[in-house]
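Our next item is chain A:
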Amino acid sequence: MLEFRDVSASIGIIGILRNLTFRVETAETLALIGRNGAGKTTLLRTIMGFTRMQAGEILFEGKSLGPVAPPKRPGLGIGYSPEDRRLFSAFTVEENILLPADAARLGPVETRRRLDRVYDILPELREMANRPAGNVSGGQGKMVALARALMLGTKLVMLDEPFQGLAPALAMRYADALRALRDSDRSITLVITESNPSLLRGFASRTLVIERGEVSEGSLDPERKTA
Partner candidate 1 sequence: MKNLLTTTMLCAVLPFAALAADKPETLKIGMTTFLTGPASVFGVPARDAMNILVENINSQGGVNGVPIEVTYIDEGAGAEALTSEFRRLVQSGGAEVMLASISSGNCQTLAPLAEDLKVPNLMWDCGTQRIFEENSYDYVFRTQGNATSEMLAAVTYLLKTNPDFKTIAVVNQDYAWGRDSWDIFRTALQVMKPDVEVVGEFFPKFGAPDFSTEISRLQALRPDVILSTSWGADLDTFVQQAFQRGLMNTSTFVLPLAESSLERLGSSLPAGHIVGARGDHYFLHPERRDDADFKSFMAQYTEATGDIPVYPVFHASQAIAALTAAYDKAIAENGVDWPSKEQLVAAFEGLEFQGLGRSLHLREDNQGVESQLMGTSVQSGDYPFATLENIMIFDGEALLPPLGEVSLDWIKGLDAGFADSLTISTYEN
Partner candidate 2 sequence: MNLTIFLLALFDGISYAALVFIVALGLTLIFGVMRILNVAHGSLYAIGAYVTVSLSGYFLALGFAPVFAFPLMIVSAALVGVALGGPIEWLLLRRIYDKPEVLQLLVTFAVFMILEDVQRLVWGSQPYFEARVLQALGNVTVFGVTYTVYQLILLPLVATGLLLGLRFFLRRTVIGKLILATTEDREAAQSIGIDADRVFLFTFMVGAVLAGLGGALASPTTSILPGMGADMIVLSFAVVATAGLGQIGGAAVAALMIGLGRSFAVYVWPEVAVLVPYLIMVLVLLVRPEGLFGSPVARKI
């Protein structure tokens, strides 16, 4: 459903992605692992259109994303949760979750349906629906960002370093939510970047390692015993 063909991208003059070619199939859960600075975030941002491509083509469901302006991409069914949450602090938690629906001009019925689905997956958000988004903790913020991405992300959900900065207990709760998502919709495609692969063990269906702007198939086997 998502295909990279010879994609190169750079920030300033520094090349970040070099001739990437790979495919992600529908319903896959792809773990994108690699060290910091390897290009994981850039890869996701390139899909969203925030980093300009120098060469190549990204296909989403067989159609090139090139001509699609960045703000139109979420409308295709792509949800994106950035690494640093980036909630809108002027709004409440629920308003944050609803904003993508406003932007996409979904009708009230459809909006309600999607909101209920989000609350089913992340029930704890129901309780904090009316809290100002600026007032939630970092971990809770990650949950809200996930919920927000799910509003439009009906086909592809991309999560950038979802576990970073989460205490292990909270990280597990987050992983549970992802499993709930998985269970609620078998056809959804997930792309998750992570620098600590152990957190995705047993969850990702496939692993790509990104190193120096190039990808290779990998695995989530522990590289080193840590505890």
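As a selection rule, all candidates are chains of the complex that A comes from, given by their letters.
As a convention for this text, a residue touches a chain if its C-beta (ideal position, glycine included) is under 8 Å from a C-beta of that chain, and two chains touch if they have at least 3 such contacts; residues count from 1.
These numbers were taken from a predicted model, which means no experiment stands behind them.
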Of 1 or 2, the one touching chain A somewhere in this complex | 2
Which residues of chain A touch candidate 2 in the complex?
-> 48-50, 69-75, 80, 82, 86-91, 95, 99-100, 102-104, 148-149, 151-152
